[in-house]
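One chain of protein is taken out of this complex; the other chains stay put.
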Amino acid sequence: MAKILEVKDLVTKFYTLDGVVNAVNGVSFDLEEGETLAIVGESGSGKSVTMMSLLGLIPMPPGKIEGGTAHFTGVGGRHDLLQMTPEELREVRGGQIGFVFQDPISTLNPILTIGEQIAETLTRHKGMTKDEARKHTIKLLGQVGIPDPELRYKAYPFQFSGGMRQRVVIAIAIACTPQIIIADEPTTALDVTVQAQIVELFKQLREALDVAVIWITHDLGVVAGIAERVLVMYGGRPAEIASVDDLYERPQHPYTLGLLGALPRLDARESKRLVSIQGAPPDLLLPLQHCPFAWRCDFAFERCWQEIPSLITVGERHETSCFYDLEKGAPRDV
Amino acid sequence: MADNTTPKTVDSLLDTEKTFKDRVTYFGRFLWRDRSGVIGLIVFLIVVFAAVFAPMITDQSPLDQDLRSSKMPPAWQEEGDWAHPFGTDSLGKDIFSRVLYGARVSLMVGLFGVLIAGTLGMIVGAIAGYAGGRLDAAIMSGVNLILSLPYLLFVVFIAAVLGRSLLNVILIFGITDAPIFARVTRGEVLRIRESGYVESAVSAGARWPRILFDHILPNLLGPLITLATFEMSRMIFYEAGLGFLGLSVPPNEYPTWGNMLAAGRKYMTSYPWMASFPGLAIMFTSLGMNLLGDWLRDVLDPRMRRSRK
Partner (left out) sequence: MHRYLFSKLAQSLLLLFGVLFLVFMMVRVTGDPAALMMPRESSPEQIEAFREELGFNDPLMTQFGRFIVEAIQGDFGNSLHFKTPALPLVVERLGATVELAVAGLLMAMIFGIPIGLIGGFTPGGLTDNIGRFIALMGQSIPNFWLGLMMILYFGVELGWFPTFGRDTWHSVVMPAFVLGLPVLGQIVRLTRSAVLEIRGEDFIRTAHSKGLEPKTIYTKHVLRNVAIPLVSVIGVQFGYMLGGSIYIEAIFSWPGMGGLLEQSIGWRDFPLVQAIAVFTSVIVLALNIVTDMAYSIIDPRIRYGR
């Protein structure tokens, strides 16, 4: 399968009054056509910042992209997103890469009709007339499961429930048939039952549109439901990248292990205590000089404190950035 | 320099010795960052100082008429004299001392006016916010009635009816400004009620007086102090306005900036200083208090506090 997004060594920092925040410290991953990749991590792991910096959606003072490349193969060929001008990026955003954000009530403009908010991407990127955009929007509303789309076109966001609003946001994202949809915690703000509906909707849409999805979340449970591959991030670094099965069956990074252990499971025979990972998240104000997880890692040894581990291949499309081999129970000889 | 290889301990954090120079620079930086607030505070203190120490600053009495030295210009102009630094008015009263003594009236009006308005308003607003329901609606419609009317008009009307005295002025302001305090208090009480911590304090077994003093009052104080600063500035303004119309304290009893302006108005073209100085005094005071109020608002708002550090 062809790769449509190739990110290499992305470094993003924020220059704030309190110091330099090292939000992203060298992240690399690939995305193939039509593939669903989940980016998992705790708050502050850099998962959102990574994707937002690629598309120029972080505030540029104080944010600054200081390294890396991000080759996107879109309609106009293969180009590095990080080298694009703002105008070029504006073509990509919305037109070739769509977004779904976390909280649908604040994501939508409260004083515009939802129809208008969907239609404006169509007129902007597809050059449709207002009438064409309107008809297409109504079709889209039907596609995302909103009943009575002709009536609802003129409705305002406050007249919808949370789940319906998120469907509207999804409609905006898919409106211009993008190649990638970036969903940043799309179900976190929704009720659990609604969550399931939205995940279902995503699955249907990616079937129908053959679109690649990057699903950012901190919830491993949702990952299992929708992802094909997973990128686990910690402290602005990629901890592990693998297919969902490989990740759950053969985790290679102590952090992943910790995350999996912390998952409450319905099928647990005996009541097991939830294992939480000891320690606290890393302080991003300090420049990274070693493995960010070393503080909290049960398996850390001297090397972990002296170098930053880079990604090494440990299986088919399975990489990890750890000096310790969990399966062998000993440091790797790399 | 912090480094990541050695685990941090609490002791190492306390290790840094703060020298005197460090403290001074820290304080200096604090002053500079909030310089507008500091300026406001200084101005306010100057005004208070002038009011309190007026008799020691000038030996002229603000009420003595001396027709021989009437209409003298400020000291730095010809025919001026440093005995009367700001000149004299049409009856020979020294303007400088009148400005200083006038500060007393303005401050008193502001202070007591705000005290009355604040107390009244706080009680009414707290009741409305706490009781909720119909009582709240009834109180608030009364409050909104008073607030939606042309304020100035009614202040002037009432002052015209009640007659001229300092007490009347203070009472008028105290009562007519209470609605604003009521509205703000009610808003804050509602907000505090909605937020969880009163509930958690109650469920943790805290008793009422403690809840009131530890939780509710501190949160009310911030916005109310800020409001009080602005309203005090406004009252000084309005007192001057009333004086300008001749509705404040009669000029022979006491100098107020307002009635100085009224008196000076007639002589604007020939002896402009008579009205200029009281006007400048009002502006100076107002400016200082507005700056102070802005700064207080930023500092006392708990949400802002975090990002200011």
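We call the chains A and B, going by the order they appear; numbering starts again at 1 in every chain.
Just so it is clear, a residue touches a chain if its C-beta (ideal position, glycine included) is under 8 Å from a C-beta of that chain, and two chains touch if they have at least 3 such contacts.
Owing to the predicted nature of the structure, the values given are computational and were not obtained by experimental measurement.
**Q** Please pick, from A:E120, A:E185, A:E240 or A:E319, the residue that touches the omitted chain in the full complex.
**A** A:E120
**Q** May I ask which residue of B:V24, B:L135 or B:V161 touches the chain that does not appear here?
**A** B:V161
**Q** What chain B residues would touch the chain not displayed?
**A** These residues of chain B touch the chain that is not shown: 141-142, 144-145, 148-154, 156-158, 160-163, 233, 237, 240-241, 244-247, 261, 265, 268-269, 272, 275-276, 278-279, 282-283, 286-287, 290-291.
**Q** Need a quick check: the contact residues on chain A for the chain that isn't drawn.
**A** Interface residues of chain A facing the absent chain: 55, 57, 89-95, 99, 101, 103, 106-112, 120-121, 124-125, 156, 158-159, 169, 172.
One rule holds for everything that comes next: only the chains that are shown with their structure count from here on.
**Q** Find the geometric centre of each of chain A and chain B from their Cα atoms only, then give the gap between the two centres in Å, rounded to an integer.
**A** 52
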